[in-house]
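Let me give you the structure first, and then I'll get to my questions.
Only one protein chain is missing from this complex, and each of the others stays in its spot.
By letter and in written order, the chains are A and B; residue numbering begins at 1 in each of them.
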Amino acid sequence: MIYALVAIGYNVIYNVTEIINFAQGEFVMLGGLFAVFFVGTLRLPVGVAFFGAIIATGCVGFAMERFVIRRARDASVLSLIIITIAVSILLKGTAMFCWGKDPYVLPAFSPGGPILFGGAAIQPQALWVLGVSALIVICLTLFFRRSIYGKAMLACADNPSAARMTGIPVRQMVLLSFVLSAAIGAAAGVVITPISLMEYDRGALLGLKGFGAAVLGGLGEFHGALMAGAILGLAESFCAGYLSSGYKDAVALVLLLLALFFKPEGLFGSSEAAKLKEF
Amino acid sequence: MSRKDWGIFLGTMLLIGIFPWLVKPFKAVSHYIDIMVFAGIFTLISIGLSMLMGYAGQISMAQAAFFGIGAYTSGILTTRFGLNPWLVMPAGMLLAAVVAWLLGIPALRLKGHYLAMATLGFGVIVHIVLSEEVNWTGGPSGMADIPSLTIAGARLTSEIAYYYLVWAAVFLVLLFCFLVLHSRVGRALRAIHEEQTAAEAMGVPTARLKVQVFVLSAVLAALAGSFYTHYVTFLNPGSFNLMWSIRFMLMVMVGGMQSLWGALLGTVLMTFVGNEWLQVFADFEILAYGAILLVVALFLPRGLVSLISQGFGSRKVRPSLADGSS
Partner (left out) sequence: MRGLGKSLASVVLIGVLLGGLWNVVVPSRVDAAEPYKIGAVFSITGVGSFLGEPEKKTAEMIAEEVNKKGGINGHPLELVVYDDESDTTKCNLAVKKLIKKDEVPVIVGPIRSGETLAVVSVVEEAHVPLISCATSYKIVTPIESRQWVFKVAASDAHVVAKLFDYMKAKGWTKIAIMTDSTGYGASAREEFLRLAPESGITILADERFGPQDTDLTPQLTKIRSTQPQAIVNWSVGPTQIIAVKNWRDLGMDSIPLFQSHGFGSKKNLELAGKAAEGVMLALARVNVGPILPDSQPQKKAILDYTKAYEDRFKEPISSFGGHASDAMNLAIAALQAVGPDPAKIRDYLEKTTKFVGMHGIFNFTPQDHNGLSKDDLEMVVVKNGDWALATW
């Protein structure tokens, strides 16, 4: 589900910088709203808008890294957290200005009604969500495992000084990670808007639950994120179905807390790697 | 405590004491008293948070949740069971303490981002519970007609009475915290903040101390919650959400995490800014908060207090507490 994509975004930045970006949820929101802008105001076709939104949000991620995070490289963890929170608030506020407080909708990517599947109706858009998520995961895994850039980025996370010494431009890698993570978040946002609309304050809750998925799946593990996202989505629907619907939101958070307390490396991370990481 | 500390303490007490009489005659600012009542309530919370963040070096984004626990406990026990508000306050504080203790033990083993997220998650869960448990809390429609506090039969509803009550509590709490900070416990806390492993190596019971400070901050927030409830006589979950937790953090940061006076200054300032001065920028408020938070975090990590003390050139600012690793 969408949480998987958000979780992946967290993972990307984390993999490179060991920073948790609280503004991740806002990237999703921006992606959706940018796409609305492209489709609604500029009247571009949805496919173009998809890529346009990704690029636009990528630029925001770029700006965020370049002007804010870079400045704070040597600040304490506490400050970093507050900084990313501050950026997320700023993004939310700016979005409110540009798009107002109303929810917006996008036309679905492919026309057609829901596909009835043994009593449950599946929206074609939901298939797009799954498809896009899977595609992104595959691409990212390939990128990080195979390509030079990807491996370089991972090296930066493990040991920035060593990486620098081998000639890896750490700063650029960090920048790239933010841009990438923003782009992924944006993709999630665009793909989800036709189903569940998008408004300026959607970011926070999405970000939180996405983080839950990220931790559950193991910070840094992409397929972990995908699985965890799916698990989270299922758990939510389950809860909505059988327990009180209102508590549905709490489900993700309780899972998050449990994961953090008892298994911080997530379901799919390796425990040795976890011991090396600082929790 | 040094003579200078006492000087600041008494001086501030005096200032707060005469404030109402200074502004009451002027129509344009007479409502500042009301703002200060809220500022006082919030200061209770930020003192606790400052102890936690500035001295013990731990982050908590759940203060609004503890604020809410105290507030709703007071509200429920006084409306449903007709208990005396004064007797109920300790109940709220106790509940908050227990919850904080239970949460703190596993949570404070985490560091940095993880702790932040854990407290954030906890805060949101509490908020959801407050909204969902309609039978107890009235849910989102809220709980109305909560009785106000009475002293010897007289209902405390006027701002001036509440003002003195709340600020008296603030100063008592400040006194308590200063005493703690100047004791062995305080030194141990600072050791933990600076370098936890070293502190542990020296035998400081870090885990236990961290939880204790966490519990203290929760208890203070709950006390503030009780005061809030009986003042506004209406509660709804919207006053205890994530945004408020962030606001409290902002208050502490702006003033200066390292100093309890910073917490006080930051809280008063931000309460006025949020309710009075930024009225000009009503729509901009979110942006303004984000901007201020960003600016302070990036450039002024030790808050306003550091500006002031550097201005007087007096206190030597401790070098590595806010920057560097934690």
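Heads up, the rule we're going with is that a contact is a pair of C-beta atoms (placed from the backbone, for glycine too) under 8 Å apart; a residue touches a chain by one contact, two chains touch by 3 or more.
All of these numbers come straight from a predicted model, not from anything done at the bench.
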| item | value |
| --- | --- |
| Sole contact to the chain not displayed, among B:19, B:86 or B:234 | B:234 |
| Sole residue of B:120, B:149 or B:298 that reaches the chain not shown, by the stated touch rule | B:298 |
| Residue ranges of subunit B at the interface with the undisplayed chain | 27-31, 34-35, 38, 128, 131-132, 134, 139-142, 144-145, 157, 159, 228, 232-236, 238-239, 254, 272-280, 282-283, 285-286, 288, 291-292, 295-296, 298-300, 304, 307 |
| Sites on subunit A contacted by the missing partner chain, in the whole complex | 96, 101-103, 105, 113-114, 116, 120-121, 123, 192, 195-197, 199, 201-202, 205, 237, 240-241, 244-246, 248-249 |
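In this text, only the chains that are shown with their structure count from here on.
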| item | value |
| --- | --- |
| In the complex with subunit B, residue positions of subunit A that touch it | 19-20, 68, 71-72, 74-79, 81-83, 85-94, 96-97, 204-205, 208, 211-212, 215, 244, 246-247, 249-250, 253-254, 256-257, 260-262, 264, 278-279 |
| Subunit B - residues contacting subunit A, complex | 53, 57, 59, 106-107, 109-114, 116-118, 120-122, 124-125, 128-129, 131-132, 242, 246, 249, 253, 257, 283-291, 293-294, 297-298, 301, 322-326 |
